[in-house]
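Showing just some of the chains, left in place.
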Amino acid sequence: MDDPFVIAGAEFRSRLVLGTGGAASLQALERALEASGAELATVAMRRIDPSATGSILDVLERVGCRPLPNTAGCYTARDAVLTARLAREALETDWVKLEVIGDDRTLFPDAAELLDAAEQLVDDGFTVLPYTNDDPVLARRLESTGCAAVMPLGSPIGSGSGIRNPYNLRIIVEQAGVPVILDAGIGTASDATLAMELGCEAVLLASAVTRAQDPEMMGRAMRHAVEAGRLARRAGRIPRRLYAEASSGSDGLAEPAPAASEADR
Amino acid sequence: MIVVVNGAQREIADDATIADLVADLGRDPRLPGVAVAVHGEIVPRGEWQVTPLDAGQRVEVIGAAQGG
């Protein structure tokens, strides 16, 4: 596979990770997932509903997506650890997207609880992919505990505001020894492209696709967006300049006959 | 007897095991997809067949849902 996305030894062709929340129906979700080309998708752990028809796991299996359980909704290390263990039992995976929320308006993580949970889960053998804020120090602490990636937010979950502080993201990427996955805040394709150009290894998004007016088309957009950003990063962009730099040389410009020129001007 | 399943009271047979409860909720207890905690302690799937429930116990039956 050319330029695979590798995380904890597993290889993926796609660098897009999809969250499955926010879709109008499982059918709409399935079409969006398929269009997006994602091979990894998060699921929440919730009390089962005996009356529900259809299963998110069946959808993921049909579209060839590995389920990545998360700890969405947990506000303490304790709850997050319990949720991760339930997920391991239920889904027979030791991968977990770790979320420990600190505030229900911003849904930003609680740094201290997050670190605590990460340590416990790493010790317990989990492959931990923590959702974190864009703090370079916290990102390094999480890496030190043995997390398999760090997943900084670009802006609040579901805010669609893209990457509010690309400088922090750039610093995190420069300092990281594990893959950096942009998680949260993506609103549209160019946000995802930019994340990849800044050096992220992958992008995780949900609402941008599931809540778009046409989720399937937006899924397709995101597949191209992530690919575009990855290729651009690898291709080596031109530098930014304040002034212009001609792309057409001026050698060999046609010269109007002087007489005519003087007369006309 | 009555146990509390996912926050709601539920009548089950007096000798019901966790496996029975899970089957009763429409899931095949031999397949992955669901986890169970009793009073906050996870019970591994391998033990469901042999773990009886007691009246009044709080049982959480958890599965994957759209989210995140």
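Letters A and B name the chains as they come in the text, with residue numbers starting at 1 for each one.
Convention: a residue touches a chain if its C-beta (ideal position, glycine included) is under 8 Å from a C-beta of that chain, and two chains touch if they have at least 3 such contacts.
Just so we're clear, the structure is a prediction, and the values are computed from it rather than from any experiment.
Novice: What stoichiometry does the whole assembly in this file have, expressed with the labels used here?
Specialist: Across the full complex in this file, the copy numbers are A x4, B x4.
Here, only the chains that are shown with their structure count from here on.
Novice: Which residues, counting only subunit B, touch subunit A once they are in their complex?
Specialist: 6-7, 25-27, 32-37, 40, 42, 44-45, 60-68
Novice: Under the definition above, what is the set of subunit A residues touching subunit B in their complex?
Specialist: 19-23, 26, 29, 42-48, 50, 55-57, 67, 69-70, 72, 82, 85-92, 97, 99, 206
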